[in-house]
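Just one protein chain is left out here, and the rest sit where they should.
Labels run A and B following the written order; every chain starts at residue 1.
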Amino acid sequence: MSNGQKTAVVPATHTAPPAKFSHGVRKGNLLQVAGQVGFLPAVEGRAPTPAGPGLREQTLQTLANVQAVLEAGGATWEDVIMIRVYLTDTAHFAELNEIYNEFFAPLVDVPAARTTVYVGLPAGLLIEIDALAVLG
Amino acid sequence: MSNGQKTAVVPATHTAPPAKFSHGVRKGNLLQVAGQVGFLPAVEGRAPTPAGPGLREQTLQTLANVQAVLEAGGATWEDVIMIRVYLTDTAHFAELNEIYNEFFAPLVDVPAARTTVYVGLPAGLLIEIDALAVLG
Partner (left out) sequence: MSNGQKTAVVPATHTAPPAKFSHGVRKGNLLQVAGQVGFLPAVEGRAPTPAGPGLREQTLQTLANVQAVLEAGGATWEDVIMIRVYLTDTAHFAELNEIYNEFFAPLVDVPAARTTVYVGLPAGLLIEIDALAVLG
């Protein structure tokens, strides 16, 4: 089996990556979504701006940004096998799970695996999420 | 090649995930194990309780929890290509490696790759581990 070409997945709504990486990459049957944060859809001439003011808005925007990459790559949440959640504050765990469960309530297939850890992120960012999907 | 169905891997011994995610997911030839911590086997009516009192007990329980997911998914440690270890204290590195080496001494095949970083975890947890296996 050939794995075919490596293709970049670039949603129109996304701000340009701050370095030479792709928001998503597809090769073979894998679609890897880069770490997404809660930046609002890109506006020409405006610096990347996170949704706000709280964890809820940033988390939903972050999930929307992951979803935009999945969709641009021909995948849906149903194809995702792993979601990595990076929070900045252990006090956010319960609220994150509440938001997460609401967001994924419509999921038909089994939910993805998940790892949640607490890290540092650039000022103003409360959460980062990446995802790995298997297509086909 | 079809990648077949996405299936949840749910060991009977595990406490329910605190949110809508699966302890393990298999799709195609990949088995992804979610971040496991050192919770003792679930007991009806008891809150999830980590093994203790020290790093050794928690690490061995965490590895046992990863292994339970692997086995429930039809895999063994021999199939694992990547292990991510999240510690909370750089002072634990030497002891972690000692425990890790003892645990994996029986491994016949080549050991998995590993990334170890130091993060925050909820109170009482000293270590979290996830794993990616390739089957077949």
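Keep in mind that, in the parts below, contacts are C-beta pairs under 8 Å (C-beta built on N, C-alpha and C of every residue); 3 or more make two chains touch, one makes a residue touch a chain.
Please read all numbers here as calculations on a predicted model, not as lab measurements.
What subunit B contributes to its contact with the hidden chain is residues 1, 29, 78-79, 81-83, 90, 93, 96-97, 100-101, 104-105, 107, 109-119, 132, 134-136. Taking the whole complex into account, subunit A touches the unshown chain at residues 1-3, 6-8, 17-28, 30, 32-35, 84, 86, 119-123, 128, 130, 132.
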